[in-house]
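Mind having a look at this structure? Questions to follow.
Only one protein chain is missing; all other protein chains are in place.
== subunit A ==
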């Protein structure tokens, strides 16, 4: 059962430049989508009255597209600080389950390496990292390299976006709004291990789709993932 157990079959996890570069390369296909999203964020933020400094600081410290957009919705002076923080927290809840999924890499790193890597973890860099881990990848710097690549493009594009015009028409024209989905579908297709996965996945996906209609933020991902994984664990262990 545990072919991926916490020590990756006894081999040690490494943390090298080569691994970081591999992670960076894995992000290149979605850079156009991330940059487009960032440019739009910067533009909308400018319209909402955020200064370049506020945009840069938000991207540097929060670095989470969906929650940054949510914060713009709530950005009226005087700022509803508690509402902003709660909203951002709810949108980012899914991250709580992503860290543990990378335990086979992170648990073997020095704490500074692990916690720095987690600072730049996004859905995309996490997804590619889990795929790399499943392929037997042992270089945990992959996560940091992938994350930092998106971090750089995100910060730059959100700042530039404030000076750019409204690009949403162009983004739709070139299908950039679909690029992230295309990326995740390709990852998912490469992710399949055995029929053993079918039931947990179906439950996770089904619960998530149903819950999305009712729940705020990313509660739907948390709920779906917990339901599917608990079912799988219960079936394996009972």
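By definition in this document, contacts are C-beta pairs under 8 Å (C-beta built on N, C-alpha and C of every residue); 3 or more make two chains touch, one makes a residue touch a chain; residues count from 1.
Everything that follows uses one rule, which is that contacts and distances are computed from a predicted model.
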Per UniProt record, name of the chain withheld from view ["HTH arsR-type domain-containing protein", "AzlD domain-containing protein", "Heme lyase CcmF/NrfE family subunit" or "Peptide/nickel transport system ATP-binding protein"]: "AzlD domain-containing protein"
Option from A:46, A:145, A:161 or A:228 whose C-beta touches the chain left out: A:228
Among A:35, A:88, A:144 or A:159, the residue in touch with the chain that has been omitted: A:88
Which residue of A:13, A:64 or A:150 touches the chain not shown here: A:64
Touch list for subunit A against the chain that is not drawn: 1-2, 4-6, 29, 51, 53-54, 57-58, 61-64, 67, 71, 78-79, 81, 84-85, 88-89, 92-103, 106-107, 114-115, 118-119, 121, 123, 127, 130, 133-134, 172, 174-175, 178-191, 193, 197, 200-209, 212, 220-230, 232-234, 236-237
